[in-house]
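Dumping the structure here so I can ask a few things about it.
With one protein chain removed, the remaining protein chains of the complex are shown where they sit.
Naming follows writing order (A, B and C), and every chain is counted from residue 1.
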Amino acid sequence: MKTELIINKGKSKVDVARRAYGFDEIALVPGSRTCDLELCDVSFQLAEHKFDLPILASAMDSVVDAKVAGALGKLGGLAVINLQGLQTRYENVDEAYEKVTSCDDKSFIEVMQKLYAAPVKEELVAQRIAEIVATGVKAAGSVTPNMAAKLGPIAQNAGCNIIFVQSTVTGIEHKSADGHGQLDLTKFCRESKVPVVVGNCVAYQTCLELMETGVAGILVGVGPGAACTSRSVLGIGVPMATAISDCKAAADLYKSKHGKAPAIIADGGMVVGGDICKAIACGADAVMIGSPLAKAHEAPGRGYHWGMATPSPVLPRGTRIKVGRTGPLAEILFGPAHTDDGSMNLIGALKTSMSTLGAMSLDEMKEVEVVIAPSILTEGKVFQKAQHLGMGR
Amino acid sequence: MKTELIINKGKSKVDVARRAYGFDEIALVPGSRTCDLELCDVSFQLAEHKFDLPILASAMDSVVDAKVAGALGKLGGLAVINLQGLQTRYENVDEAYEKVTSCDDKSFIEVMQKLYAAPVKEELVAQRIAEIVATGVKAAGSVTPNMAAKLGPIAQNAGCNIIFVQSTVTGIEHKSADGHGQLDLTKFCRESKVPVVVGNCVAYQTCLELMETGVAGILVGVGPGAACTSRSVLGIGVPMATAISDCKAAADLYKSKHGKAPAIIADGGMVVGGDICKAIACGADAVMIGSPLAKAHEAPGRGYHWGMATPSPVLPRGTRIKVGRTGPLAEILFGPAHTDDGSMNLIGALKTSMSTLGAMSLDEMKEVEVVIAPSILTEGKVFQKAQHLGMGR
Amino acid sequence: MKTELIINKGKSKVDVARRAYGFDEIALVPGSRTCDLELCDVSFQLAEHKFDLPILASAMDSVVDAKVAGALGKLGGLAVINLQGLQTRYENVDEAYEKVTSCDDKSFIEVMQKLYAAPVKEELVAQRIAEIVATGVKAAGSVTPNMAAKLGPIAQNAGCNIIFVQSTVTGIEHKSADGHGQLDLTKFCRESKVPVVVGNCVAYQTCLELMETGVAGILVGVGPGAACTSRSVLGIGVPMATAISDCKAAADLYKSKHGKAPAIIADGGMVVGGDICKAIACGADAVMIGSPLAKAHEAPGRGYHWGMATPSPVLPRGTRIKVGRTGPLAEILFGPAHTDDGSMNLIGALKTSMSTLGAMSLDEMKEVEVVIAPSILTEGKVFQKAQHLGMGR
Partner (left out) sequence: MKTELIINKGKSKVDVARRAYGFDEIALVPGSRTCDLELCDVSFQLAEHKFDLPILASAMDSVVDAKVAGALGKLGGLAVINLQGLQTRYENVDEAYEKVTSCDDKSFIEVMQKLYAAPVKEELVAQRIAEIVATGVKAAGSVTPNMAAKLGPIAQNAGCNIIFVQSTVTGIEHKSADGHGQLDLTKFCRESKVPVVVGNCVAYQTCLELMETGVAGILVGVGPGAACTSRSVLGIGVPMATAISDCKAAADLYKSKHGKAPAIIADGGMVVGGDICKAIACGADAVMIGSPLAKAHEAPGRGYHWGMATPSPVLPRGTRIKVGRTGPLAEILFGPAHTDDGSMNLIGALKTSMSTLGAMSLDEMKEVEVVIAPSILTEGKVFQKAQHLGMGR
């Protein structure tokens, strides 16, 4: 068997595929500079709005309602309410949440499929935004591209300050079956009275094209979320470190041409403080997080977290995770942490990381060196931990 | 100890070996284009036969009998019956299945070795094909190379529409001990009244050579199946993403010379919808799946799945897996899914993936970008999951 | 979807990031030379002090008190006492240890936060050093950069032979909020009556800059320790094999200019004898270890081990590990080992490794070949071990 015959060696599609990296595969490298924590500025600018914290709460029913939006806004972040979820389908939304969180593991998919089959009510879209506005903070709502033209203006009229147009994947070109219903993003942005954030995307080229439409921010991330199973169900997903880094490169190119660029918002897959630090070091201007905030006392999910593809009538992809309720929102963001797992005092972690790395602003944090250092499970580690967890003898 | 002495550095066989990738190591990258799910055409052409779905059921006793063949054919796919399995060894095949599925874990190897020692009956070969034909769908049967000349014509005369000639590995050159018994594949294809599909292979060069024999399709995959232990027993196996991608490259070369090429059918190792999406993105025209269909209510395996090398009298390599029965075949293919693990609504998953990736045909799906992104187990993940599963405290 | 569009391929930040390796990812390669164990000299020079063993005990409350310092010093190593831990906050330190080690897993963070809130007493700094001096061995104490100017002289006056200035990350430039309080390391070294060791760092350039300040040694390692969760909480950390190897390269450059270089001391992440062997093979002159010594009968931690960031009032990052008490210090260093896991007879392991590799001094050990050989968990291994541990049936 001559190996010379194998003339294709290294030339097929997979051989030339690029390696993409996730948060668990990178680490930040401290260098020669450090600074006091008090000097670390973590403020974040989204169009004309400035936020003290680079933290957005995901537009997920388990994470955001008007109460959370008010609380997070006062703490310095921005919560985005899902305008096509339970909040806008049910006036008595408490009852709906009760159903989702009280059913057992076997029936929850069916329960959710039934609950989410109810229609979105336009008056509730306006009402929920108004409820947020009433708390005195900036209001942000999320709609899908095919509903954006209809629900966007309603939200804006109710006082919504920022509109999020969000689907699993959003590109500039969508072929629809009936020829209608495609959102012209450029037109939508131009006509919108408020800044538009769009997503999600993961690719350099797509990010660049989306920036040309006039959006104020881009959500980066497909498939990495804790409540998301897109990768196993659809085969789709780009690990976050690479996705953010690519979109940051697109933003850099855009900025070199236009003087400034839309904000890059990392969305999904961040569980502990270290993940947020890494997202920003890879190039994100801010992060949108779900499961860490679903643990807040104030979270509407009552200690549960679920993805927005979970209630899909035909292809549920996502699950309901019991995350528990570890503390009030303020403690999750600013501590003091009662746990040592990195899930509390996220801003403290970010500032501590920045001070250790000598980064006094988020922009300086983006300059920090990154190394590929997979936290792979080695033989030793897994059984040390297994024993620690009480598995085995 | 001078390191200059190590003059061989990087020149031994393993150093120049190529890296091969499996489904768990790749992911699909969404880009700038999306489309409505209704626009996604998943039809598949095999010689003169067109199928609505790119789904073939494996020629395994736990997966296919005449009833399943009829049901799958009506849904748009193609089930291949094993013409040298229980179906053609036992007239009263129910009794044989009862024995396989009722014995305990310790005795099943021996029980199967005994059951599969019975001879294949030629009249049953004809009868099983006739039973499939009677359901009104296209009939396909699988034979091993050494039995092809004998059983192939019997099957064709009984109305078999496509013949599968299948062994663990099939190449163009086989040295036999007695000088007889080698199948001349070129002659077999020429004389066959129906299209011939051959397999399995994994290498570029072999795939190219097999194409020259006149086959209508090539089965790609050695060792990846759920019920297969070839890799640990024989050391043999090429991860599927690389194997498919290589054979696709061979098909491209063949097509550039001959205008068209045999179909590339990925066989084995696909468990969830995402795996099927990846197989096609790597270059497969269709997929042959076993364990996902063994879970169907209609499957003859009664909630069990086993490989065809399991009953080997001297070297059983494979196992019997309890897969359960999750729903009727129609639900496994088209949903609605009751589970969120990607094992149901496989066609829904494929179409959702295609629409998310903007691929309106399987050929467009093959153009999608692939990244290397191993879903490795990291420290964090394994213990999150372990706790989720109720392991440890 | 044209792939030509993806013009950024391989050019974003993560793509050009360097791969860093940990101890679990490397192995040492035996060659043509071996020697008798008796010929292996493991002595280590730190400024004017020579130690029989290249073993330093970490400045952690669970590892070092005056008694341990005396015992380890007599055995040939050097224990570094934490001058800002329990020892210098409590006169009756036994009571404090009792509280840390008797509380349950849920309350220990809070218990520790409270205990470590007590102020450091200057008279106890002097007293603890004096206690060590009284045992007849060399005394070493550790202070943080911001307390170095104040506590350093007190320790020196009490007879401290070597001062360790230690924080998570120490670089040459620190921006402080009030403009005061930054330690001028060059000045501190110049004015110090005793050699100064500084740390921790992981980067080549930083190591080089720190060397220029006149230090006698550099602690290398951020985030790898057994009781440390810096990596998940802060995202920061460089795997040890790369960190040591980089700092060794810096030392080589420094030495080529100045004739000699400060000692490189690997700090953290070494659990078994093999880790110590690898640290030295990567270029360390000595190792600083915590958890292996916390297991000693003499250790003040009473069978527990905890990191110095654990009691942080706002961001506890670290945990309390029950390590048990496996034997007296002498047995942990010189055996005989009663266990086969590599945690006892650390010096025996080092000498056996050196003799097997033909290295008769630590400098020769640094010349040994290293290969990248991750001890990844493969399918086979994990379940062999799982069964061995009594997990599963």
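A few remarks follow.
Convention: a residue touches a chain if its C-beta (ideal position, glycine included) is under 8 Å from a C-beta of that chain, and two chains touch if they have at least 3 such contacts.
A quick note: this is a predicted structure, and the numbers were derived from the prediction, not measured.
For the chain left out of this panel, the touching residue among B:Gly22, B:Pro54, B:Gly273 or B:Gly327 is B:Gly22. Only one of the listed residues, A:Gly283, A:Pro300 or A:Gly358, touches the absent chain: A:Gly358.
Looking at C:Arg33, C:Lys106 or C:Lys150, the residue that reaches the missing chain in the full complex is C:Arg33.
Although one chain is not drawn, the whole complex shows that of C:Thr242, C:Ser312 or C:Thr326 it is C:Thr242 that touches it. Residues of subunit B in contact with the chain left out of this view: 5-15, 17-22, 24, 109-110, 113, 167-177, 201-203, 205-206, 209, 222-223, 229, 231-239, 242, 271-272, 310, 313-319, 321, 374-377, 381-382, 385-386, 389-391. Contact residues of subunit C toward the unshown chain are 18, 21, 23, 26-36, 38-39, 203-205, 241-242, 245-246, 248-250, 272-278, 281-283, 335-342, 345, 348-349, 352-353, 356-358, 360, 369-373, 375-383, 386-388, 391-393.
As a working rule, only the chains that are shown with their structure count from here on.
When each chain is reduced to the average of its Cα atoms, C sits farthest from subunit B. Averaging Cα coordinates per chain places subunit A and subunit B 37 Å apart. Among the residues of subunit A, those in touch with two or more other chains are 18, 21, 203, 205, 242, 272, 375-377, 381-382, 386, 391.
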